[in-house]
Structures are given as C-alpha cells and as structure tokens.
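Missing here is one protein chain; the remaining ones are kept as they sit in the complex.
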Amino acid sequence: MAEKRFVYMDHAATTFTKPEVVEAMLPFLKEHFGNPSSLYSIGREGKEAVEAAREQLAKALGANSEEIYFTSGGTESDNWAIKGTAFARRKRGKHIITTPIEHHAVLYPCEYLETQGFDVTYLPVDGYGLVDPAEVEAAIREDTILISVMYANNEIGTIEPISEIGEIAQEHEIPFHTDAVQVIGKIPLDMKKKERNVDMLSLSAHKFYGPKGIGALYLREGIEIDNCMHGGGQERKKRAGTENVAGIVGLGKAIELASAKLEEHDRKMRKMRDRLLAGLLRIPHCRLNGHPEKRLPDNLNLSFEYIEGESLLLMLDEMGVCCSTGSACSSGSLEPSHVLRAIGLPPEITQGTLRLTLGDENTEEDIDYVLEVLPEIVGKLRAISPFYKPENICEK
Amino acid sequence: MAEKRFVYMDHAATTFTKPEVVEAMLPFLKEHFGNPSSLYSIGREGKEAVEAAREQLAKALGANSEEIYFTSGGTESDNWAIKGTAFARRKRGKHIITTPIEHHAVLYPCEYLETQGFDVTYLPVDGYGLVDPAEVEAAIREDTILISVMYANNEIGTIEPISEIGEIAQEHEIPFHTDAVQVIGKIPLDMKKKERNVDMLSLSAHKFYGPKGIGALYLREGIEIDNCMHGGGQERKKRAGTENVAGIVGLGKAIELASAKLEEHDRKMRKMRDRLLAGLLRIPHCRLNGHPEKRLPDNLNLSFEYIEGESLLLMLDEMGVCCSTGSACSSGSLEPSHVLRAIGLPPEITQGTLRLTLGDENTEEDIDYVLEVLPEIVGKLRAISPFYKPENICEK
C-alpha cells in the first residue's frame, strides 16, 4: 500500500478555520473584549467589528446589512426560520411545505411543529433528490404559511431549483426559506437578483473555513417572524444574547475570503472531483448518488455494494483519509440516512455509502492517494463480506 | 486631575478572556478542527475535548457531567429553561412564577409565554431587591409548572435566598430554575448539596473570563424539558448544532481557573469593593442600591442624585474608566432600568445610577484612580445641573 498520508475529505461536515480568519478573531478574544452593547470605547470597538462583519456578509449575499442576523450556527438559523415563522403566522394558517431530504435542523423543528398543531407536507423527490417545482405548487393550500427547501443537500450534493420554487412562493405570497449551509462560499448568491424570491436563508461559518458556533439568518425586510432568543436588545432586538464578537469577526473574514475566490475554488474543486469520480467508478458495483450535474462542485456520494459504511470509514481513517458515511450528525447512529431512503436507495446499498467532500487544502496528490487506497479497502472488505460472490471480484 | 489610566470596571457586562483560556482554545481553532460527531480520529479529538470541558464544569458545580448541556450563552440557557419547561409541561398547567428583577433573557421569554396562553406571576421584591420565600410559597397554585428566580441580580448585585426557595419548590414538586450567570466563578456552588433543590441553572462563559457566545444549562436528571434547538444528535440529543468546540474548551478552562481561586478572588474583590464604596459614599446625595451584605463581592450600584447616567458614563470613559449605567443590554436605550424601578427607586434618582463591577485584573491603584476621578466628574455634572442647589456642593 501507499505511504500513509493525511487527507481530509469531509469538508461538508466541517472545515478547518483559515489562518487569516483565526488572526482576525484573536484581537477580539484578547484586547478588544468589550461588550458591544456597552457605550464606552472598548465596547464600541466590538460593536464596530460586528457591523463590519455584517457588511462583509451582506456584500457577499448581495443583501442589505439590515437583513443579516447573527446566530449560533446553521441549526439555530434553521430553527428560528421554521419555528419563528410558524408561530408568527399561526393565525393565518398551519400548513408548512418542506422536503424529506432536509437537514435535521429543518426536519426536526417541523416534526416539533406537528406536535404543536401544525401540518407539514413533505414533498416527493426524484431518484436524484430533486424537488419538482410543480409539486411545490400543487402542495400549496389556502393555509400554507411557509415553504422551506434546502439550496443543496449536505449528503448527496444535489442542488435544488431554488429560483423556480422561490417564484412560485412569491406568486402565492408565502414566505420562502432555504437552508444554504452547504452552498455559501461555493455558489455565488444575490438576494437582489438570482435569489430575490428567497425570504430567509440559513448559513453556518464552519462550512466555509470560519469558526464553529456562529452562523447567520438572512431575513428579508418585512418578513414576519417571532424571536427565538428573547432577551437583551442585540441584533436590532431580533436575536438576544451577548454577541460572539470573535466568532462574528471570523465569519466576516471567512466570507470575504471565500467570495474573493468563488470561481477559482469552483474550478479547482470540479477538476479534482471529476478525476476522483472517474477513478472510483472503475470499482465494480459502485454508484454515484445525487444528481450527476446539478450537484455541489465538491461533493461525491458513492455506494459500494456488499460492504458496510462504518467499516469503510474506519479503514480509511486508519489510512489517514477522513470522510463520512452520511451527514456527520447521524454517524454513530444505526439509522440509515433519511436522505438516501428518500431517494429510494435500497437499504442494503445505503449501508455501503461514503461521502467524500473536497476542500481548499486538497491537492491532486490527495486524489491520487484516495484512488490508490480506497479500491484496496473496498476489495478487502468485500473479501470478508458474506454477501459478496468471489466471481465478482475484479479489482486488480 | 490624575493622569489618565485605563480602568475596566464593567465585569458584569463581560470580562476579558484570560490568556490561558485563549491558549487552550487555539488548537481547536487550528489543527484540531474536526467535527466532534465524526467517527474518525480528528473528530474524536474534538469530542474528547468537549467531554473534558463538560467534566471541568460538572466538577465546579458538584454536578454529574450528564447534567451539563452546552449552549450559545446565558440567553439561550435561560430561554431554553423557561420555554422548554413551559411547553413540555403545558398539559399540567400554565402558571409560572418569577420575579420582576430577572434579566431580560428570563423576563422576555416569560412575556412571550404570556402571549402563548401562559400565566406569569412576578413576585414582589423589597427595597433591596430581595425575594421573600414566603411570597414564593404564597404564589404557588395548583397549575404552577415552573419557578425561576435568579441567583444574583446583574444590576444591583443582590443575592437571592436560593436554597430556601428551592426547598419550597421541591416540597411542591415544581421545577426550579435559577439564572446563575452572575454567580459562576464568584460563589461556590454544589448541585448535590447546597443547590440540591435547583433543577436548572444557567451560566455564560464570558462572565467568568471565558469567551463570548458559549454557555451551559445545568439540567438535573429526570427534568422534563422540550428541546429548544432541534436538529442533529449533539449534546445527547438535547441541543442540536455542531459544537462550538473552541468555545466549549475555553469555558472549561475558564471554570477550572476560576474554581481554583474562588476564595482568593472573593477576598480580593471584597477588599477593593469595600474601600471603593466607603470612598464613594463620601459624595453627598449618593446611595448604594441593592442589599448591603447579601450582594455579589464585586458589585457596586450607586445612585448620584441630580445627574444623568449616560453623561456620567461618558465622562468616565473619557477618563479611561469603563462602567455601566444598568445592565449592558439596556444601555443605549432610554428606558429606566426595570430592576431599579422594581426596588422602588424614584425615577429621578434612577437616572443617575452607575454600576461598577470589579474583576480579576483590577488593582488598588484602580480604586485610587476611580476615587479620584469619579467625585470630580460628579461635581462637574452637578455644577451644570439645573436641579442641583449650590448649597449642597460639598466636595472639596
């Protein structure tokens, strides 16, 4: 086997924090520690830094900075958007439309709302995980108060037709939320143009080389929403709690860095990903999940028949390769991925599924390495699998 | 006037982050960036760090580590405790007991619950801000499902009779929450002994020399509570969202450092505070708010008649002294403090109120400095106040 090498290919789970981002944060952990709500000078420094980060993010999204609210991460943004809208609009109706392939940070708030008297429609998705805008339109009822469809799926990478769905939502005057956690720093957004029909959008800094525990919710002006965090007057009285100044500054720096290199990043990711995919598809009984074209530039989701994902993951880890079997949040649980189930993947194939997500520091050498070790490991695991018939073994 | 000196006396608003804390955090912003939910090695490092911090906090509280849940701060902990308990127990009743001097992170969730059909009793407090346990008992109804009384008030420093109130709650089998945000690192707690009747307790790292944007909720085993953040399976499925690993590690280090020096810190704070108080009380028409003995060792809340707080604060800032007029969250607002109103302070006196909260890096020289500049500034402002009668001027 090849010489062991550390290859991180789980950027959809979390990314490292870029050194420039850590540098930008440090002063706010150290000397500029004031509470941004305070009137005196060292408080104002924090306040200014928070507002500068808000500008950075607004610029990247083509949004107004008054439409940006910092939160503790993607989960809070999703929870706030879903539950906040539902409770604020409950007098108008109790129907919510979403998809079965959302992140749990959207699905579980919806399930919670079901226990509170709301009614949720989970749209069908096709074998690629695509939502059909016509199905959205068909699901709309008199009492529909919210539509939430993720921008791109975190497991299989499929990108949804957000503009089309947004247009339908807009026509029916229903607020439209999208979980864009996996999209920021990869696909250019413009809340004034391309995404003009998106009313709420969630993001999380640790998916684009920022720190963990900080995110934001884009809230289009005029959108009716209940607060989720009640308390002090921070974030223009919409999200209470002393600001995580260092985290916010880190998010600002991270989005600035990502925005400056969107195209370059996209090209680099695609090139590496396509070579990796071509190489891995040579393994027999291996299939790509998610849409072949409408997918994130850095995501590969592959099922290897006759083997089990955790074993595959751990053997890869032993060889220095970090990746994931589904969404990171559900690894360690025995439940098969709800996304793979929703796209109709049979359970026995679902089990042997691996997600490889590329990122900034990956190199062509990393691709070479994975192309060397992964097929060997698949072969090894198949050799001990009671389901695998020897006549099928055709790895070199 | 004395030579200008930077004196931070607003530790109740936020503290600086101790260098050892920043040191402890850095590796988790840099090389150990893995997602704690991931199975491979670099994820496990994050997981272990989170669990080590949980142990540190549990030890400091005399709690089991399974009773600790990390949150994004004191505000989230309070919101979760209040709304989570209310919604989980709404079938049993709709009555909540709290006080009018709680932080907004408790008060506003209560007000929100009132819009959702709950009924909230705000207990009376005396002139010192003390709650009478007999009043708690008297307020209990058949349908009372939660009692929340803060451990110590963030503005006037008064420490409430938490043990006694806890005992009453326990006798009536009503869950008891306390906001201990201002207490951690100052007063030793023991959830197995002294605080054995406290079922839920909120804390926030940036009040004890940890980072902003991270806190915890102590939840006694068996306590019934709805999730506030729904999503991934983090925090034993009770608080979803990718863990703020660096923040959690910082909280752990900060509580460890604070716990090791509780007594020393207490002695040091009291000594400085008492000298500062004695010196300031020489200013005529100046009064101490809050209880003279049952108060936090580092808190002074003083009203200077005939002057206005914001002016006082800004002049002090010009002299390098950072402090606050009330809670940091409400400064910048023109509303008089709800706490000072609740203890019956007349509005014209409330206006001239200053909160000075001492901390770790304050020195006797800082006290000397404030004792020199503050009386001068008070004198200066009184001299331009139309309400102030010259015959009252008695500063040297």
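We call the chains A and B, going by the order they appear; numbering starts again at 1 in every chain.
Criterion: a contact is a pair of C-beta atoms (placed from the backbone, for glycine too) under 8 Å apart; a residue touches a chain by one contact, two chains touch by 3 or more.
What we mean here is this: contacts and distances are computed from a predicted model.
Per the UniProt record, the chain missing from the shown structure is "Fe-S cluster assembly scaffold protein NifU", taken from the list "ABC transporter permease", "Lysine biosynthesis protein LysW", "Fe-S cluster assembly scaffold protein NifU" or "Dihydroorotate dehydrogenase electron transfer subunit". Displayed chains that the missing chain touches over the full complex: A (touch as defined at the top). Checked against the full complex, the one of A:Ala52, A:Ile140, A:Ile187 or A:Leu314 touching the unshown chain is A:Leu314. Against the chain not shown here, subunit A presents residues 306-308, 310-311, 314-315, 318, 332, 334, 347-348, 351, 383-387.
The criterion applied here is as follows: only the chains that are shown with their structure count from here on.
Distance from the subunit A centre to the subunit B centre is 34 Å, each centre being the mean of its Cα atoms. Every residue of subunit B that touches subunit A in the complex is listed here, in rising order: 8, 10, 13-17, 19, 22, 25-26, 29-31, 33-35, 37-43, 71-76, 78-79, 87, 103-106, 108-109, 111-112, 116, 204, 206, 211-214, 226-234, 240-247, 310, 313-314, 316-317, 322-325, 327-333.
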